[in-house]
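Quick one: this structure, given as structure tokens, is what I'll be asking you about.
All protein chains but one are shown at their positions in the complex.
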Amino acid sequence: MYKIISNQQIGNDFYIMAIEGSFEANPGQFYMLRGIGSFMTLSRPISVFDVGKDKIAFMYRVVGEGTKYFSKLKEGDEITLYGPYGNGYPVSDYKDKKVALIGGGMGIAPLFYLAKQLDNAEIHLGLNSRDLTAEQKQYLGQLYATHAPTTIHIDTDMSEKLDFSKYDAVMTCGPEIMMYKLTKKHENVYVSLEKHMGCAVGACLSCTCDVAGKRVKVCKDGPVFKGSEVSYDDAIKLL
Amino acid sequence: MYKIISNQQIGNDFYIMAIEGSFEANPGQFYMLRGIGSFMTLSRPISVFDVGKDKIAFMYRVVGEGTKYFSKLKEGDEITLYGPYGNGYPVSDYKDKKVALIGGGMGIAPLFYLAKQLDNAEIHLGLNSRDLTAEQKQYLGQLYATHAPTTIHIDTDMSEKLDFSKYDAVMTCGPEIMMYKLTKKHENVYVSLEKHMGCAVGACLSCTCDVAGKRVKVCKDGPVFKGSEVSYDDAIKLL
Amino acid sequence: MTMQSNYFNLSFKNPVIAASGTFGFGQEYKAYYNPSILGGISAKGITLEARRGNSGIRITETAGGIMNSIGLENPGVESFLADELQQMSTIDTVKIANLGGSTLETYIEGAKLIEEHNKKVKANASTLLHTAVDLVELNISCPNVKEGGIAFGITCEGAEKVVREVRKVLSVPMAVKLSPNAENIVNVAKTCEYEGADGISLINTFSALKIDIKKRRPVFDNVYAGLSGPAIKPIALKMVREVAKAVKVPVIGMGGITTAEDAIEFIMAGAHLIQFGTASFINPYAGKDIVEGIEAFMKEENIKSLDEIRGII
Partner (left out) sequence: MTMQSNYFNLSFKNPVIAASGTFGFGQEYKAYYNPSILGGISAKGITLEARRGNSGIRITETAGGIMNSIGLENPGVESFLADELQQMSTIDTVKIANLGGSTLETYIEGAKLIEEHNKKVKANASTLLHTAVDLVELNISCPNVKEGGIAFGITCEGAEKVVREVRKVLSVPMAVKLSPNAENIVNVAKTCEYEGADGISLINTFSALKIDIKKRRPVFDNVYAGLSGPAIKPIALKMVREVAKAVKVPVIGMGGITTAEDAIEFIMAGAHLIQFGTASFINPYAGKDIVEGIEAFMKEENIKSLDEIRGII
């Protein structure tokens, strides 16, 4: 159990929660967060938003019962978390390369810490017009801009907007359909997949999918994969 | 939902929780307390410890999951409660009469507010030597003494200790066996019964028992009954 | 937009019914809301003779659910008809008598008393007793009485016998309430329909066990007790869907419904009416919240009648 330092509402349903403790994680890894003892049977996978000395932060959106519970926690309350889990983005391979970080919706969460670890990143935040007020978007833009040049795209398809030739890699997180489209635009696209999870350690097979022709576990082998190797069955269904 | 003003630990497993709000209740009545949305399926019946302007207080002991949850709540946290339920002690009949208030263990809880409403009460707190340190007992004694002369009996059978002839009535709450014995000592003994409860409104029949030859609902017709009319089947089993 | 519907030749102002044993005789939750807002009320289960119910602890909490061992404490059919049912007349809703029994004979005798009562009321023969039973919910599924009840709900043979015999003496509309402990609940439902049941009501509680490991004995004197509440909802929902697909008569679905969203799940699974039981212990406003929540959902999703979504899964 860890103590909550702060749990700030930064948009309609957007929150950033900071938790006390000593943590080590790579950008793109995630933790399993849970509350209220065993009343909640499944922990919720949430990406690392930021890691600092003696604290870690998560950015999350309230979508159901579990995240609603998180949103009600206050400074001083306790929370249980396990992790870090999975493999993050290939930071060391692209440390000083030019990288586009493209987030869609809550997919912007892992990009903050990711930008911090890269020397030459550019951040593109895809936010829709419902979730955040103009001010809130500006606030987020400024927040992210502390680590890299940041642009905010509202309700636009970023795969159409950018000149991908100038990047060595694209690292993205967001709706599958967005990530799928990006995959077609550049050779080195790294995507972060989302699946309902039970164990987060590779034990339950709740989160498997096909990558590079093999069954992989998103929790353990991912959540970050090379986009071109992912089989987008689900995303393609939506096209 | 109500706000918690304070939740003070006053003994090993003894707590007093004060809750903000405007409440009206009679001594001996109880509320159903609950937390964490619908995760807890049953509310917990807890007697009124004290009612003040814009607040109510409960004294409780941690015995299981529900009360443990209560003990973890802090100032500013929220709690749900319904009530007041049931009928309390016959305060108006004995307003200025000489009344012995006898509590055993957590049964001391309703006596505080009860003493406040009587002009001529004497409080006897039966506490065992495990639950509370000497200091904690003294603290409790002083607390109760703000309303009436108070004595503390440790690990003793109060039905053997007191001269019952000097009282017009005995109002008691505690283990059934204690209340049963007291019932034999005086004509006007009022006891507060404890049963597992579902609805607290008389709808589910979880709490029925025989009083004066009739089936009654402890939640609605009690929890306070005239001791001589209660059928002590369970208590007698223990003798 | 309307929540109103007709089943059993009765008009239900909405599909939300208070479940037997959890709502007393309709008066008990009046401090929270007017019970007339409900589509119906199923009164506490009654038996031919009055019963004191089970000894010992009668209710306890489990993860996401509760267990109860009331043991059908009730004043008996006659007393119910003369007293509690009459008091229910102030409530403008469908009045359901939940009839249990220990032997075939006690079911039949109980049903006969209801039949006679209704005849008298309809004929205005009695000036004092003016409220009739609108619907009988034949309870062949109470797990908490040793002598039986549930014995009739486990197998098709059991159900066949009791439904056939009761039907012979009862012209009042009758739904049969099934047990999740049935060997094959779909077949039991079909048997009941075949034997003349006007509807199927499901599910009653699951037979279950909790042990006090310190005392080294079961929590309940009766060893087993009935599990209900949110914990059982996913199983109940599956059973309701399967039964709704198998029978033509109306299905009253229940088991863990605590919110309007839960109720809508049951309707999408094929339930014509729904009941909420344990929900009232979690939230005394549950009935009101469910009625209002269904209405809000219909508005939001532009649903004119629940028929549009009934059984779409």
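Order of writing sets the chain letters: A, B and C. Residues in each chain are counted from 1.
To be clear about the criterion, a residue touches a chain if its C-beta (ideal position, glycine included) is under 8 Å from a C-beta of that chain, and two chains touch if they have at least 3 such contacts.
Computed from a predicted structure; not experimentally measured.
Contact with the omitted chain, checked across C:Ala208, C:Ile290 or C:Leu306, is made by C:Ala208. Annotation: of C:Ile59, C:Ile150, C:Leu202 or C:Ile264, C:Ile264 touches the absent chain (contact as defined above).
Where subunit A meets the chain that is not shown, the touching residues are 34, 38-43, 65-66, 82, 195-199, 201-208, 215, 220, 233.
Residues touching the missing chain, restricted to subunit C, are 62-65, 67, 183-184, 206-211, 213, 216-218, 223-224, 227, 229-235, 237-238, 241, 256, 261, 264-265, 268-269, 297, 309, 312-313 (touch as defined at the top).
Here is the rule we use: only the chains that are shown with their structure count from here on.
Centre-to-centre, using mean CA coordinates, subunit B is 35 Å away from subunit C. Shown for subunit A are the residues that touch two or more other chains, namely 39. Across the assembly, subunit C contributes no residue that touches 2 or more other chains.
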